[in-house]
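Removed: one protein chain of the complex. Kept in place: all other protein chains.
Labels A, B and C are assigned to the chains in the order they are written; within every chain, residues are numbered from 1.
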Amino acid sequence: MADVINHVLNTMLGLNAPEWLIIFISNSIAVTLIFAIAPLQMLFMTYFERRAIARMQDRLGPNRVGPKGIFQPVADGVKMFTKEDIVPTAADKMVHLLAPCVVAAPVMFMFAVIPWGPGMYAVDLDTGLLFFFAISSVSAVGLMMAGWASYNKFALLGAMRAVAQMVSYEVPALISIAVIVMLTNSMSIVSIIEAQSGLFISQVDVAGIPDLGLGWFIFSPVGLLGFICFFIAALAEGERTPFDIPEADSEIVAGYMTEYSGMKFALFFLAQYLLNFLLCAITVITFFGGWQGPGISWLWSMAVSEANPAGNPIFNVLAGILGTFYFLAKTYFFFFVMIWIRGAFPRLRVDQLMGFGWKFVIPLTIVNIFSASLWIGWIRWELNPDLAFLSALGEPYSFARWGFAFVATLVMNVAAYTLMTRINRSPDETIDELVADQVFGAVTLR
Amino acid sequence: MKAEGTMIKTEELQINIGPQHPSTHGVFRMLVTVDGETIVDLKPVFGYLHRNHEQIAEVNTYLQNMPYTDRLDYFNSMANNQAYAMAVEKLAEIEVPERAEYIRVIMVELTRILNHASALGFLINDMGAWQTPLAFGMREREKILDLFESTSGARLMCNYFRFGGVVRDLPPDFVPRLQSLLTGLPTFIDEFERMLRENEILRIRSEGIGVLPKEVAISYSVTGPVLRGSGIPYDIRKAEPYSIYDRFDFDVPIGTVGDVYDRFLVRIEEMRQSKRILEQALKQLPDAEGGHINPKARQNIRPPVGDAYTRIESPKGELGFYLVSDGGQTPYRYKVRAPSFINLTPLSDMCRGYKVADVVVILGSIDIVMGEVDR
Amino acid sequence: MPLITPDDLRKQLGADLPGAVASVHPVVEGLPAFLETGDLLIEADFLPRVAVYVRDVLGYTYLSDIVAVDYLDYQLFELVYRFYHLEGGRDLVIKVRVPRDNPSVPSLTPFWPGADLNEREAFDLFGITFTGHPYLKRIYMWDELDGHPMRKDFPKQGDKYLGDES
Partner (left out) sequence: MNIPIERGKVVTVARGQSTSVAGFSLSKGLGVVFRHWRRAWFEKQHQNVPATASESAPNAGNDKSKPTAFVTLEDMSKSYGTFTVEYPEQRIKLPEAYRNMPVLLYDDETGHELCTSCFQCQRICPPQVIHMTQAKDPASGKPVPSVAEFIIEYDACMSCGFCAEVCPFDAIKMDHEFELSTHDHPSLTVYKRDLNRPVSYYESIAPGFWAEARERAYKKLATNMKRRPGAIGIAPHLTEKITAAQAQAAQAAAAQAPAAKAPAKKAAAPRAADTAAAPTDKEAKLAAIRARNAAQKGGSAPAAGTAADAPLPTDKEAKLAAIRARNAAKKGGSTPAAETSAEESPPTDDKAARLAAIRARNAAKKGDATPSEESDQPAAETPPANDKAARLAAIRARNAAQKATEAAEQAADSATSTPEAPASSSEEGKPLDEKAARLAEIRARNAARKKGDQE
């Protein structure tokens, strides 16, 4: 964004504005946009979720407020604002008040590093991914605060569950993402997206075919397994079914949100939906190329950028629109998948969730790290000066090498998956074993 | 079950699940002592919906009690009506025409389908599904309720049975609509099974949970799908055939382990068997003799002195009515043997040692209705 | 299907458990017509022994129901126990009559945990004490309630917690 503003102010208008002003203006615009767009996303998401899940259940969903019920979230917002704010007498008032803020604020921070389109990001940190996940962990503190301050046993149980779940699922999420970091040699979100250009056989360029922006990491066995593990972990972090255990309404009423009402409750809701959005977004960014897609590179090549300062800002806008469209379409597809899963499955139990995380997902992600190193080794052989002569063998050789890497990692990952499902299958217990610990009354049966 | 050898001293926590809780199926309260998330003890607390139904019944005349039986288990008002009507008929020695018996069987089997459809939906809901299986079950239920409404005039509180028959004959479009419903029913059951039967999440949530071994199930007097889920082929329709159930060919599904999963499967299979009964009943209905009600049967009766107990296999289990008559207009004693009440007896033993999340699942698999439990 | 008539049962019990079958009405001399019953009437003290006999010897393993009936005019409570054989067939009924002023019956809960809630209900609504019951508390009514609402002499009008009005 700074590039465009620089171009417009300095080059087109000839104002010769200093750099700090440009940065100031661009960041102000970015912050404003984030604060405007993020809650709107949440509004739309709630509407989208309710309509979509209603169709899955042969219902219509909200259809009263506005055409097709599109203003339902607004009505909900009004309701939330006008509701009485109830604080339990025994609650720790200060912490009770702070908790929703501590939950919601980090989520807003996380928007800072999300690129919506080519060049459309607030800040491109070199450690963008690290920032993203580090900040997302902060909300666990808020959840614990909420659970503790509510002075409610259900809230406390919910908070304990939430924290345990968040902590244990951050591990597989980060290990899955580490694969992408290995592939791209970067933690910058922008450069991760830029690395996913080209054809869908990633990392291989074929002469004569233009850049389609389809070089997504999902098209490799490493990326596929990484995506599966990461998406599972994302479901758990976003507290979505089948991992919505912290707020399991059929068990512990509403978890840590039990004693919240009105706007405080809405803040939790906002944070949760925005976190879901961000998790979908980061899934798209790391495995599905973010804003990458056909046509972006062509538009971007004519736009104003560091490489091409003399470009036309119109193309910036066009590329931004197209990129945002790709990005949002993919993100909302994954949000739809989340809804879809919510519509279909029951939820796990808390110990099963932990077992699944530690015994199944984490081993798989670790295997995936090995696969990734294998993949990287095969794909980038020529980077080794001793093996550079191999690149002279030409394209057929590079395809064969790619194919071999593909097959090898695929076999490795599938084998790991099968092995893990075998190991994790519940043992065939007999009834006697099942009821061994049960005491059926003080009765001696016949 | 405390983990042995732990160094950390833990404290037990008492939680009230209920009386106002999303998944206690009404105003039921469980006083749960937990160690972490593990249940150490569970005490069911009843009575929030108690209205002294039995004493109200002692004030009312025999006929006036009929609509009150609707309110016992409001999912299966037809089954309640049948059990009560049978008890009074036994007491006053009223005969029921054949056609009326067929109509009764059709109604009660429809009730069984609708009860199981919604009970399974609620069970999956308790497991944490977001309403979808319940919505599918409720859709079938609504269709059946449409049939009930066209026949009896009400969807839930049918009040359709009378002593010696039913209040009015089936409307002309009932049979074709029911046939259409029956052709569509396998789609629903198969889809429900396809969606959930092999679902890994459902399986790990229900397999080995709430196990009730055979002998325990008998000694706890549990009935219905819970008893059959434990592997005891005891179905009153077979064990002591009442009405005209000896004319139908149907199977009794039983489970092997006696856990939540078995109860789930038994209920699905029972819906299929009910469909079989309905098909046979529809085939035999045109040949049935008599009208919808015995014209000689008086409704405002004074049965002779004595007592009578009849029971039926209601969707939730053995539903019995015990009536003592002193020869007056009102019953001297009126007692309901409510299946969901008795089925709650083993709840605390079934839950002990499992997690909090399992409690609601076990409770859901028992399938209680508080209107019947608290009476 | 196994079927045992009350008469057969009476004979068998007379042979195996002498003294169990109640011959004389506990309170009122001479049985009024209202209280005549064809079912087996046993002495309250013998109840567990008869029940276990019915279960173990005759195979009626399923205790279906316990009903308490208040015969106010004859100053007695009647308890109706209903057993079933799991192979099917009709019920086996055992009746116990206890005087109304001090109703006490041995509990069956130690032998049949399924009797638990039924006995608690009878205790709550009729005030019949089941000796040997592990947890004999009120089940429907609140603990502070004075009286037992299903008794025939429980006032049907008025609520003493609200005063004599209404």
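Note that a residue touches a chain if its C-beta (ideal position, glycine included) is under 8 Å from a C-beta of that chain, and two chains touch if they have at least 3 such contacts.
Since we're looking at a predicted model, the values are computed, not measured.
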| item | value |
| --- | --- |
| Shown chains that the omitted chain touches within the full complex | A, B |
| Sole contact to the chain not displayed, among B:S152, B:S274 or B:N294 | B:S152 |
| Given B:H50, B:K90 or B:K143, the one touching the chain that is not displayed | B:K143 |
| Interface with the undisplayed chain - residues on subunit B | 60, 63-68, 98, 132, 136, 139-140, 142-143, 146, 149-154, 157, 159, 167-168, 171, 177-178, 180-185, 187-188, 191, 194-196, 198-201, 203, 207, 231, 233, 238, 246-257, 261-262, 265-266, 268-269, 273, 284, 287-289, 300 |
| Absent chain, residues of subunit A that touch it | 52, 55-60, 63, 340-341, 343-345, 417, 421-422, 425 |
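Methods note: only the chains that are shown with their structure count from here on.
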| item | value |
| --- | --- |
| Inter-chain centre distance, subunit A versus subunit B - centres from mean C-alpha coordinates, in Å | 45 |
| CA centroid of subunit B to CA centroid of subunit C, Å | 26 |
| Intercentroid distance (Cα basis), subunit C paired with subunit A, Å | 65 |
| Sites on subunit C at which at least two other chains make contact | 113 |
| Where subunit B touches two or more other chains, by residue | 219-220, 346, 349 |
| Subunit A residues touching subunit B - in the complex, by the definition given at the top | 53, 56-59, 153-154, 157, 241-242, 244-245, 248-253, 342-352, 426, 429, 431, 434-435, 437-441, 443, 445-446 |
| Subunit B-touching residues of subunit C, taken from the complex the two chains share | 1, 33-34, 37, 61-65, 67, 69-70, 80, 82, 84, 86-91, 93, 112-118, 125, 138-142, 149-150, 156 |
| Residues on subunit B engaged by subunit C in the complex (per definition of touch) | 46-47, 50, 52, 54-55, 59, 218-222, 232, 234, 238-240, 305, 307, 309, 311, 318, 320, 322, 324, 326, 332-333, 335, 337, 341-342, 344-346, 349, 374-375 |
